[in-house]
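This report concerns only the one structure given below.
Here the complex is missing one protein chain, while the rest keep their positions.
After this line comes chain A, so read on.
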Amino acid sequence: MARGARPARGPAGVLQAPGVHRGDPGVHRGARSRLWGVRRGAGSRSFSAWSSACAGDPRRRGGGDMEVKDANAALLSNYEVFQLLTDLKEQRKESGKNKHSSGQQNLNTITYETLKYISKTPCKHQSPEIVREFLTAMKSHKLTKAEKLQLLNHRPVTAVEIQLMVEESEERLTEEQIEALLHTVTSILPAGPEAEQQQNASDDVAMDEEDPA
């Protein structure tokens, strides 16, 4: 079976021990009554009909499959994910021993790689106050949620970058508005680690140029 081994509790378990199901989990009650329904009218029905009836609908069985209720409940900014993963890392470091069990290896890998990726972006230095300030400042520019998110994640510094991220920017924003937007973005959002490096490098170059003078 594609889903792999399941604990040996299947439909048979549900039938044999109805007393186990207290409370009102919709799925369990539904499954039981459906199976009982089949049984009651099952005078002439064969065992195979009953077993195929209960095996047919995986959602009605004991625990059921994993179900995705909403594949797009909310958009997360890179900073939020960075914060979450850093907190998770702290928590796991404190709790100590079980990080290296084979089951946790996947979580370790993905956490490490994602943190490494986000640390190279400007999102590393953001904070909830900065994000709030940014969103308040963005209200006047009338941008969609996706555009604001991209501006927050990338921190564009040139007009070209703004044109890429904002749809139909030529029609919606005039040059002054683009300049104003750039100014808001660069003033509110902190620069990334790369930009800092470049800044240091260009400072060194400037200092060297002054020396012969």
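In this text, a contact is a pair of C-beta atoms (placed from the backbone, for glycine too) under 8 Å apart; a residue touches a chain by one contact, two chains touch by 3 or more; residues count from 1.
Going forward, contacts and distances are computed from a predicted model.
The UniProt record for the undisplayed chain lists the protein name "DNA-directed RNA polymerase subunit", from the options "AP-3 complex subunit beta", "Short-chain specific acyl-CoA dehydrogenase, mitochondrial", "DNA-directed RNA polymerase subunit" or "pantothenate kinase".
Along chain A, the points of touch with the absent chain fall at residues 2, 7-9, 13, 16-17, 20-23, 25, 27-28, 62-64, 66-78, 80-81, 84-85, 88, 98, 103-104, 106-107, 109-111, 113-114, 116-117, 121, 146, 150, 153-154, 157-161, 163-165, 167-168, 170, 175, 191-192, 194-195, 197-199, 202.
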